[in-house]
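The complex is shown incomplete by one protein chain, all other protein chains being positioned as in the whole.
Going by the order they are written in, the chains are A, B and C; count residues from 1 in each one.
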């Protein structure tokens, strides 16, 4: 019997505590497998390749009552919460990107989220980030020791001749004493610690986008995984507080972007606006803090719905500019928009224009963004007006043109409360009489003297008060059973959870005679399938 | 007075030996600037920002008779071979990608190639690869020490809180003793050694494509530099013996690809072939060693000119499949060709079809390559036949279709000798009567009993004998003056060199009463501007 | 002639200054004038705040209108002293027509007046006649000419500021003032362009020592980045950093002279700043010091440790002309 509790998540990756006997292991971690799992020393003739078919597996698979419990792509049942699952021979999975992605999806969807996952003989400094990022918790030194026996020197960048130990590229104790095996082990341990440190910051993806470059197969794995949007979406936090660094072509395919845009298309509505002005993005976030957007807003003067066209996000209505990752992303700027980028963005904008009909759409864009707008308008069958007449949206001339183009249009203001609620909860509420108070980062929303929501300044999301929750019709709720919460809600206490809930979502907890507001620490799916760990971090409890 | 001799080059990067007084420094290297250059301690009030204009610089720039000699973007004269040039305040260049690229081009084009370049206060573990890759040789610990004073922990991935010293992400002596400054220095030294080790292998670019992801500005610098094709082309070796890993979107823009294709367009001619079959690439290189290409060749049976359409290279005529990087590249394969990729490749193929007219062009391609062929044919105004009828080029059906499509066409064989000579030397010679002998990697070309060339199995290039050179009309020659070569030709001995010569090119050296064959160790431009270093590694000398 | 719109000074406010050992209620006026005739200083952003291409009559008219506005908006009994800035030289008649100067002199007669001017306009009849205009015998030193000496190092003043003046010019002007019984207020500039933090500090320390004999009042400006200046060009490109407030403290604490200092823009990116954590307290201390010259106020904040002090120490030791600025 063992226990596993996840403490931090970042996509599929987790940091947790695995306890077996009197050993407590902070994951992700390199273990001595035989020391931690003595039973592994005595499983003779038990090999079942990952690639074996169902018939063979059914006939020859040997169950184990001892940790770690073996699992197989065609047979991943039999694992309980708290177990360590050993995915035997995982090192042979790394060369086939498509099946690697298949199997990761299979294991993560079927294994209990609070079972630890051990990938034997797989971890090298160069692939450890990928292993951690695809949900593995336990590793060993077999692969690096093997490289040492082959006279090879392992680094996060790849595998090099053993003579590199004398090149000064590393200063670990192994390199100091000239012991190759020691260096390789140290490099692995350091890399896993680095991955762990970054996953706690929510920056593992950025590491992955660097590290996968040591191996074409890893790049392909990343791309295959990124194409599994539904799977990833369920396992990705709703927001992070760290920058979203879109520095590679693969960044365009991050599920956070897809989710943001899907919600813009499907949840967000443009209210009563019937004139839209498409604006370029700004390096400064939120956009409206930038010099250029101050000028745009002056020229628009509230007479059109401001919608920002940007890479890699696509479409950001002004109301949503604070929401992750709109206020968090950063991209290299060279002025060149590549064709894949333009194609993806055109798709987003065309979809937006189809789902959000306007009487007039004015493009105040230049360069790639302008091309995107033209293609999207043509795709959506929409007449596009253009107000950027000299390729410089902030020029006096263009601003005047924009100002004049809106002559006679009615003034309104952007309803950031309604927009955010739509995006976040998928509901439209009447915001009449609501006021945003507070100038600093901690903005609050009142109706009369009653506080309904506050903005989380780090994510742009709303935190409803009980009164705020009462305006929403039962979405994002977690039902608990059989106890009155004293502190945070643990996973086993959850009886039911709105399947829409993602890690980081604001939720309303309710049970017999009690309600609580708080933040989900795991997705609804994980709440359902876990027996350990904090499901909801409670902010306020109310007995009724 | 000091001396600098470049030993290895990789693009703009170099490994060399800088000698000053009794100090010998192997570059790239971290130095203690005041120890190596005591004069730096006594240059009060001498600041001239990099960004200063010419008038200001002319008025206030202070020359120095002592090393290192200051240079400025608007004033880079005054440096002699062997000097160390200090590019003052280079750390302020890193935030403006476009000017960074401008200045790098400026300095590298005007400073003597055999002057060392010192970038003060610039180097961090995360940008050292970029600094080395953009031609800097000497660095200091000022930037990392500053980070230590700010309580920041530097790694090749970025700059993190100083508390990371306790996270186990590194095991250097600094981390072991808890000294942040020591860690930061160690991390920098290790990274520079890593860059040096990789530049000696010709793999610095691959490191750069990973490392630039720590900073949007570095990604932008890479992209800006890549767009300066003419500048980079002159500074890039004609071939490497290591894999060419095209694992990122930026790989598409490597100048090696552009050069390969430009030579295919402008130097290579398809001989008397008037039927062309476009074939897909293969993971195995050269393509013709792969199972699929064996099948294609069987189906084509010498009745059409075989031209491979591939990403990221574009167009590879069968004759050139051994030449770098055609036989060296590797890419992640997912089956998806992105639109930027397809656009670039379509451009190459259309240009090829325009410059190489055929009576018939048959596409035996599927997926992205097939789309590329269709777009290219339409761009070039060419009727495309298609023989891959089921989306699987190696299916029996498609191969039969291809076989039948070529019924009645004349058999020929691909003239690899002529093709390679065209690509390599830009000349067309009569290869009648020439024979390739030898089955192993060391193939030789004879006419009768006279050897004319041999193939370099690692690069695919030809090494002419004196008899081989006599078939070429004076290209790729280096004239020496005033001495009879005893061994390799040193840069100061070069009187004239064909400007087409790049590092790694085969060249003919001639002088009074002497001729020699050999390989260029530097470009013609560098031969002209250098006073030190081996210009040509001589293979054979002949007195006449 | 253009329409007679009411003209306001560029700025005006009430404040406090220590003059002749007492804290005085001060009216500060920044007049929009014909503009500084030199008009080249690298950090000067007032260059653009002037009347352009205007004939002398109109200039006079407009400036008189500003004086009227002041008269209408401040009561004479509310202030003891007046500081006049014109973004140039109050005593240059091309910039400030004589009629305007006289009109203002009459208005503020009886106050202590500090009027800004480049050294070359500190000439005897000009300052004496203005002194006569304002002096009613109440003050020992009713008039001070305020000269932007910036530094006593001619080379720095020329390269880093492009001031078009030498220390000798200043000394001559100071003597002229002295002979006319007019006081001299010297403005020094902490950390103009092209100086390391350490060079800037050393320059201020020397300048205070060397300027003191010629100065009745001394004030140190901490360089700030004004719009559309050379300085801003370099700052935007990372080639300039305003001084640390630590440095200002260091300078003020190093001398026994009473040097006032108003850390304008203190704590902002464009002004003198440390890390953002400690800036407020230091700015407050410097403000209080300038009214009291109580060194213990400075010592208290200088001794407070902040994480950024280590950075500052590093910069002092390692920032060199060939690698600066090390921080932003």
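Criterion: a contact is a pair of C-beta atoms (placed from the backbone, for glycine too) under 8 Å apart; a residue touches a chain by one contact, two chains touch by 3 or more.
Quantities reported herein were computed from a predicted structural model and do not represent experimental measurements.
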Legend entry - Shown chains touched by the chain that is not drawn here: A
Legend entry - Sole residue of A:21, A:49 or A:335 that reaches the chain not shown, by the stated touch rule: A:49
Inset, instruction - Can you work out which residue in A:73, A:120 or A:237 touches the chain that's missing from view? - result: A:120
Inset, instruction - Could you tell me which of A:145, A:274, A:330 or A:427 touches the chain that is not displayed? - result: A:145
Inset, instruction - Mind listing the chain A residues that contact the chain we can't see here? - result: 40, 43-52, 60, 70, 86, 88-89, 91-92, 95-96, 120-121, 142, 145-146, 149-151
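As a convention for this text, only the chains that are shown with their structure count from here on.
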Inset, instruction - Could you grab the centroid distance between chain B and chain C? Build each centroid from C-alpha atoms only and quote it in angstrom. - result: 57
Legend entry - Where chain C touches two or more other chains at once, by residue number: none
